[in-house]
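Heads up, one of the protein chains got dropped from this complex, but the rest are sitting where they should.
Should a chain be cited, it is by its letter among A and B, assigned in written order, with residues numbered from 1 in that chain.
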Amino acid sequence: MSEINLELNKVSKRFGGNQAVDHVSFSVTKPELIGMIGPNGAGKTTLTNLMSGMLKPSSGAIYLNGRRIDGHPAYHVTRAGLGRTFQITRALGRMTVMENMLVPGLAHNPGARRPTLVARAHEILSLLTIDHLTNELSRALSGGQRKLLELGRLLMLDPSVIILDEPFAGVHPRLQDTISNYIHRVHDSGKAIIFISHNMGAVFELSQRLIVLHHGAVIADGEPQVVKSDPAVIDAYLGHDEDD
Amino acid sequence: MMALFRRFETAIDNGIGRRRLSYLLIALIIAFFLWFPNDTSQSNYAKTVFISGFFYAIMSSSWALLAGIAGQFSFGHMAFMGIGAYVAGLIARDGITFALLGINITPESISAIGSIIIGTIAAGAVGLVIGWLLLRLRAAYLALFTIAFSELFRIMMLTEYDYTGGSNGLSLRPLLQIADVNVARQVEYYLMFALLIVCLLGLYWVANSPIGLFLRAMREDEDAASALGVNVVRYKILVFVFTSMIVGCAGAIFYSDVGSERIIPEQLEILQMSLIIAYAVIGGMESLIGAAAGAFISRYLLEAMRQVVITLPFGMTTADGSDAFVWDTGFWRFALFGVVMVFTLRYMRNGLLYPIITWFSGRDIAMKETVAIRESDDEHAARLETDDE
Partner (left out) sequence: MNESFATWLLLAGPLWAAIGLYFLPRMAPKRKRDSAVSEHDLQAAGVVGGFALGPVGIGLFYLAPNLIRRFTLAAGITIAVFIAAQALVRVSDPNLPSALWLILAGPLWAGIASYFIPRRYRDAEAIDTNALTAAALGGFAIGPLIFGLTWKHTPRISREWIIVLGSLGAWQIYTLFAIHNATNPCVAAPFHLTYLTQQTANGVVIGSIYSLMAVGLTLIYSVQGVVSFAHGQLYMVGGYFSFYFLLHAGNILSELTGAEVSVNPIWGIPVAAVIVFIMGAVFERIFLKPMHEGLIERVSEYAILITFGFGFFLEYTTLAIAGPFPQRTNRFIEIRRFTLPRTQITDDFFFGPIHIIGDRAFAMVVGIVLIFALLYFLQRSWTGRALRATSQDRQAAAVTGINPTNMNTLSFALGSMLAAMSGAALIPIFNWVPWVGAEMVGRSYVIVVLGGLGSVPGALAGGVIVGIVEALGAGCHPDPSRGAAYKEAFALVIFALVLLLKPTGLFGREHN
């Protein structure tokens, strides 16, 4: 089991005058299933981008397994062991599903032999029920299948921490089950998962720990049942939810 | 007609198979090119056309790697070629001194091959710098920057005539010194053909290696590729350096009295660059062999179309009494070429040779198969339900 130690220390991000993420600190030290929720515009996606190296924090520091990763390019962060998916799926459209799987496989493990990687990719794809699409161009996949492919690509990287940005959004209920199944299996294999979702049912069902963001700041962090009854969360978060 | 083709297709599929047929065809093409200069009925002029065809095939296929596979729309390809040729020429004529490193290369001490190697390295070094500068720019901005770069280079070569010979051009040191014109042409022909084969092998090796996979991932989505662990900075620079070195080397060799006796700034104009792009587009930008074949065939056709002679049937005669209609096409052939390019882009995005290439690789069968298994989320879910039962 690989080492897990993600630590955010007062991470902030400012866009012009807008404080998108405001002194966020938390740490992940064991294979947990963490739900991250918050109303629209709470800074969830920005925080994901900061952690994965797509954006550079205005201040604060992020450490992964003892190495400082904030401000490092995304590929650096990925290789350090933090994988992510995107809210709007970003499949590599004109490449086949297998090629989509091989890109992270080879990037993570340049010396690997192709047949080994292909076998591994097949294994992952069949877990995700899309193994029959191996030679299909990924742009021809349906929305849910693309989500599955993105999840599959992450496993090729063998990260210690995985961030899933809205894994359930716009996916058929039956495929959502496949995704939940995936999350459980990945978690069982000893990885920490942070997943962002609007689907409250799934969040409360899956997560062991809940982080609530509001106006870019963490307003609650703890066990789901405790957080659920936190008045600040009900005030800030659930009050907003009526707008959606 | 179609039925006949279908029967042929089945016969091939059941017989030797398309892959093997394609290898056979490639072997035949190579054999033809190897035999061609031995055909005594062919003039030296025809060989010259072929030599320049090979040169442009190198240019187009390396541009296809840069633009089609890596997605970097550079208009500076000709400029890199020019850097290779000019540096090789200047080194061979004036030598160079690096007092700091204690290197002193005199014109006497350097051979033609040495100057070509230095030209290649120089093109690669400039490619490194330009690739680094271009990291921040995308799509149209990248195209504009490379246009500016290549125009600046051309203007400098044109204006600094004390060094570069200005519009008269610069002679490089001849690579081959063969007195007999016929023999010389033959050797030049084989040299250029060998260079094309080597370049194509190199380009294919890169395109089929993990690097090629990463380049395509970058083309599709730079951020996503980076999130998957691809070092986009390194590969973007790498592809610039690699293609610059290829064209720098090709330029230095071609203008070392192999295909042409001097490099002139006119060769570096955007219009010349646009020819390279047009060849690649017509042949298929995302296929290296397609781009190379597109360049060679276009080049050949453009030469062949210099004068179009239409023999009139049924004993008809033209107004001045001859039985053939002669048309000096002049620039019209290029205009026609432009039309072909624009319509190829609109209606056959992957190039005119794409159907042939996919047929030989058997990819069209795979495509038909995969189209059949496409499904929506609902269908996928329904299938999983039935699997569960």
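The working rule: a residue touches a chain if its C-beta (ideal position, glycine included) is under 8 Å from a C-beta of that chain, and two chains touch if they have at least 3 such contacts.
Everything quoted here is computed from the prediction, not taken from an experiment.
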Hidden partner chain, touching residue among B:Leu158, B:Ile297 or B:Leu384: B:Leu158
Listed residues B:Ile96, B:Ile147, B:Ala184 or B:Met348, member touching the removed chain: B:Ile147
Identified contact with the non-displayed chain, of B:Ala79, B:Met192, B:Val281 or B:Ala295: B:Val281
Listed residues B:Phe8, B:Tyr45, B:Trp205 or B:Trp332, member touching the removed chain: B:Trp332
Interface with the unshown chain - residue positions in subunit A: 12, 14-17, 56, 58-59, 61, 63, 68, 71-72, 94
Missing-partner contacts on subunit B, residue numbers: 71, 73, 99-100, 133, 136-137, 139-141, 143-145, 147-149, 151-152, 155-156, 158-159, 269-271, 274, 277-278, 281, 330-332, 334-335, 337-339, 341-342, 345-346, 349
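Definition applied: only the chains that are shown with their structure count from here on.
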In the complex, subunit B residues that touch subunit A: 210, 213-214, 216-217, 220-221, 223-233, 366, 369-371, 373-378, 380-382, 384-385
Subunit A residues within the subunit B interface of the complex: 52-54, 73-75, 78-79, 83-84, 86, 90-95, 99, 102-104, 106-108, 110, 129, 132-133, 135-137, 140, 142-145, 153, 157, 171-175, 178
